[in-house]
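One protein chain omitted, others in place.
Coming up: chain A.
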Amino acid sequence: MRNSILLILVSITFIYCQNNIYAQGERLYQTYCSNCHGLDGNGLKNLYPPLNNSDYLKENNEKFACIILNGLEEEIVVNGKKYMMPMEGFKNLTDVDITNIINYVNSAWDNKLPETSIQEVKKNLESCN
């Protein structure tokens, strides 16, 4: 009996931890991104593009780190809609912060985009630093 309770507790903890592997990224997302892109990642009308189920994000995942750091001025097309509100960059974020945000967004909501590493983020950032 005692063993089974322990087993259940361990399973719950395991499942809980599995769901929160990007807790740090989630916290950063809520600080820097969710005001515009929404807690649900769905953006706002035609003003702020979605990050959830976004073809742009899927096809340009290697640009993700540079966009977070430097923002984006140019018009982009996401899921067939044009978006042109400029986004400010977040120069205060470290490579680790950026990696955490990317990994959170890539796996949040309906997203099933690949996990990235700090090495890959550093490499991607070379193209815009």
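FYI, contacts are C-beta pairs under 8 Å (C-beta built on N, C-alpha and C of every residue); 3 or more make two chains touch, one makes a residue touch a chain; residues count from 1.
To be clear about the criterion, contacts and distances are computed from a predicted model.
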**Asked** For the complex's missing chain, which UniProt name, "Indolepyruvate oxidoreductase subunit beta family protein", "Multiple sugar transport system permease protein", "Photosynthetic protein synthase II" or "Type 1 periplasmic binding fold superfamily protein"?
**Response** "Photosynthetic protein synthase II"
**Request:** Out of A:Leu6, A:Ile21 or A:Met85, point to the residue that touches the absent chain in the complete complex.
**Result:** A:Met85
**Request:** Touching the absent chain in the whole complex: find that residue among A:Leu44, A:Val77, A:Val96 or A:Cys128.
**Result:** A:Leu44
**Prompt:** Touching the missing chain, which residues of chain A?
**Reply:** 35-36, 44-48, 84-88
